Structure formats: structure tokens, C-alpha cells
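Heads up, one of the protein chains got dropped from this complex, but the rest are sitting where they should.
Up next, subunit A:
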Amino acid sequence: MSDLILETHDLWEEFSEKKILNNLSFKLKRGSFLSVVGENGVGKTTLVRIILGQLKPTHGTIKFFPNRKSIRIGYVPQFRNIDDEYPLSVKNFVALSFSGYKLPWLSRQERQQLKLVLQETDLEKIANEPLGRASGGEKQRAYLAQALAVRPDLLILDESTASLDPISKENLLRLVKKLNVDTGVTVLFVTHDIPLAKQFSDEYLLLQPNGYEVGPIDQLQVADYEGGQHV
């Protein structure tokens, strides 16, 4: 009798005669932490784009509860182009998230929200430093903070840890897990790192070239998934 945040039914996507995702039907529980795993090109990012509404599925449906409008999604994309001359400070980068056709300056409530999210992601110390000169781990935290600034119900991380060293990876995930437990934000974590997935998530969704598997994370067999062995 669990409370769902989204459910897909018989989903697939066709790209130039290639079928991605195999009649995927899965349920995502509110407040859960799901790891999405599978080899390169199997359709993880495609699934994320369908959830975000950037891509219409060729077949099947996706339902949000109570409805799409009332679900806020925070998304940390797989690729980002921030070079070392990037001028904005960490704080101002995070604040970009407060978009919409509103007054140019932030409201008091937005400023408080900004402060809080910088605290949560441990970015207060470097809040006024330019993002271009932050380390890889700090950048990832800033991306996370930007996604969190709008107080999402669902947080989607697409391989956000791929370029980090083991310790920074764990720190970032520990942070996400803490927010997941404390605030109840649902997490969808796309990763190739099986040990990390096992350490932090509740459930897994394994996408395969001709099928898929879902289950509690402790049932995920490393042998099911070859991609995890690659660097």
C-alpha cells in the first residue's frame, strides 16, 4: 500500500528502427532511492528524458501521482559545459534555478532557500568563488545544489559521480542519501557503479538490451551486469 510518485506502462522508444527500452513497466515509490543501471547505450538517459518530458515515448505511458503538474523534478544532467573561465560564483550559479517571468532580483524567501541549499550541500565556504575554478567534486555539488534549490519531489542524477574519485563519490551520495531520508525526496540515480548503488539505494532497475529487471538492491547480482566492470 505504498505511495507511488510515478509509474510507466509498456514503455519503449524507437530511434531509427532501433528499439530502446523493452516494454518497460516499473513503479517508483515516493521517498525511495532507485538506482538505474545498465550498459552504455541501453537507454538510461532516454528513460530520464521521457520522465522529464523532453522526449515522447513511441509506445506506452508514463503516469505521475497525483499528476505531473504537482511533481517538481530536479535534474543533474550527465554532461555540462563549464570551463575554467566560467565567471559566475557558485552561489549565483545555484541561484540560476530560480527562473520564470518574475522580478529580476531574488525574493526574501528565495534568498533563504538559497542559503539553506548551500548549507545542505556544504558549499557555504566557496559560495562566492567562481564556479570555473572549483574542483570536480565541488562542481558536482553545485550542480546538485542547483537541482535541489527548487525543492524537488523527485531528484534525478544521471551519472553525476562518474568523474569523481571514490571518496568524493561517496561523500556526494551520502549527502543525497541524507536528503532522501531527511526530506523524503525521491531519488533516481543512474550509475555504472554497482558497489555504490548497493551501498546507498533501496531498489534497482537494471536495463538490458533485451529486457529489464527490477527488485530490492540486495538482489542485484554483479554478474547480471558486465558494464560495472569497465572503468
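What we mean here is this: a contact is a pair of C-beta atoms (placed from the backbone, for glycine too) under 8 Å apart; a residue touches a chain by one contact, two chains touch by 3 or more; residues count from 1.
Going forward, contacts and distances are computed from a predicted model.
Enquirer: For the chain that is missing from this picture, which UniProt protein name fits: "ABC-type Mn2+ Zn2+ transport system, permease component", "cysteine desulfurase", "Transketolase" or "Xanthine dehydrogenase family protein molybdopterin-binding subunit"?
Expert: "ABC-type Mn2+ Zn2+ transport system, permease component"
Enquirer: Tell me which residue among A:16, A:67 or A:81 touches the hidden chain in the full complex.
Expert: A:81
Enquirer: Per the definition of touch given earlier, which of A:54, A:135, A:163 or A:219 contacts the omitted chain?
Expert: That would be A:54, which touches the missing chain.
Enquirer: Which of these touches the unseen chain: A:96, A:116, A:162 or A:181?
Expert: Result: among the candidates, A:96 touches the missing chain.
Enquirer: What residue numbers in subunit A mark contact with the hidden partner chain?
Expert: The missing chain touches subunit A at positions 52-54, 75, 77, 79-81, 85, 87-89, 92-93, 96-102, 104-105, 128-130, 143, 146-147, 150.
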